[in-house]
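Pasting a structure here, questions to come.
In this view, the complex is presented without one of its protein chains, the others remaining in place.
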């Protein structure tokens, strides 16, 4: 699946629920599934401090593709991160830097990414793109 | 006429007009009539500085009665002062200190005496009463 | 604990005066439990603002025309209303500010000018950032020293430690009346009395108290008192600083500009009398006037009955929350107003807050601008519910159900 297809797949997954709580249950399950950066490997320079929750991000560039590792102390944030990683991992820097990240808005999570939210997620997406640009 | 009667007489004079401009014509005429403190006699300590217009006040106590001399650079202020002096002159300190000064409000000039007005008139009336209290 | 039908009717009557309470959030009825952050506004306040802009709007204090005079009168009447309600000695001791933060900064800057290096200021460990950072900025400018009174695990202030900190170098004690993150009510009368013994002045941060406690400034005898309009049913962008006139008179002006001057020339400028000396520029005219209306509204309430109601809500919610085994409440003193801060096991407060919101319940999560308290309890933040006069036990039931559902999903 390409970048757009991956996003469309997520949108489809979420469209199965029309109750907010069910959507969030899915996000939370996604958050629980993945252990993203082992605690002992977390570095200060990976930390993005939000007012509410904190986010760690590590980017790898390998064979022309980007791979991200991330974590958060809040599980909902973690769930959203795991969606982001699902979409972005294994993509070329160019794709990540240039193509639209539209699924967040489509599934109704844009509030978590509004620039006024202090949960570290906006900053994280910004850094994910910047790290991609560095290798592009 | 006593204090109350003098005030009632003024109220009656003003009740003849129902147009604002006519009332003010009367006030202005009153202001022009009296030369209150000759300019060369004005002292700094008599000056009450308003934001809009300035007022001078001099009080005399003679034979148990109060006499006031005052002036202003604005003629409407002067007219109102002349009304005040008409009512207060020749009265005993006790009367001035204690009795109600109601005519101002009755003829609709209370705005000139509201504590938020910076034309010096409020301050002047306060000083007129204070000067009376000193002799009482 | 049972609500009488009488008080239920009184609360319904109050609720009907707050238009926002009929809003839907994420498809559910709004349950607004974020009153410590800001209160909702009754119709009288909203209508006053609208009416003012539609019929009376003008700049104040300098105009001879009728609109300007009426606006000035309305503004000064609001000041008078607030002054009488709080029992200040004179209207000129009531200074309109932008809010609590602005008021504290004014004092830090202006009263701060009178301080010397090595002078001491006492604050407590439960202060809002707005009662910490201005003193830190002053400390770096003027080399004064900040002393911090610790708190007990219960959230109560350590009075013994306070007395030990007090000494003849203490020039100011700046303390919150009620903690915004824990709800603890401080024994400010005692603090004021003891501070005065060593000659220290006292600033009370009343941001959380005017809406819950009847304030009598002369009886309290504090030297300064500050609060925000937006937390007492008034508009945003306006607040009050009360100061004893003896003090305000010797303090230098804070901001310079129109209204605060008597005479301006390039050689010599002289300042206006109180309160204008501290009100530079065009003030928040409508803010001041509508804050007066908010006090009319408060005055129209049966305040004691409201206090009883708020206390009942607090006790009821505490009982419900304590029944959930994983819940830990911070601030366990009995001497509290309508604020409960808690955490659920090791679930992140943000997660709970997000799920409560999806169920229509507005609570606050995070450090509530009191990071030192979070450091003290070694937690990243709490979930805070805070009640207002218009909240009900039914809403608490709905909140507890939503909380249980959230916990279940998150566990």
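Chains: A, B and C, in written order; residue numbering restarts at 1 for each.
In the analysis below, a contact is a pair of C-beta atoms (placed from the backbone, for glycine too) under 8 Å apart; a residue touches a chain by one contact, two chains touch by 3 or more.
Note that this is a predicted model, so its numbers are computed, not measured.
Considering C:283, C:331 or C:380, the position touching the chain not shown turns out to be C:283 (whole complex). Of the candidate positions C:73, C:92 or C:130, contact with the unshown chain belongs to C:130. In the full complex, subunit C makes contact with the omitted chain through residues 19-20, 23, 25-26, 30, 32, 34, 37-38, 40-41, 45-46, 49-50, 53-59, 62-68, 98-102, 104-105, 108-109, 125, 128-130, 132-137, 146, 148, 228, 230, 235-238, 252-258, 260-261, 263-266, 269, 280-287, 350, 353-354, 356-357, 361-366, 368-369, 371-372, 375. The omitted chain makes contact with subunit B at the following residues, 20-21, 24-25, 28, 51-54, 73-77, 119.
Keep in mind that, in the parts below, only the chains that are shown with their structure count from here on.
Subunit A and subunit C have centres, each the mean of its CA atoms, that are 38 Å apart. Centre-to-centre separation between subunit B and subunit C, using Cα means, comes to 45 Å. Shown for subunit C are the residues that touch two or more other chains, of which there are none. Chain contacts: subunit B has no residue touching two or more partner chains.
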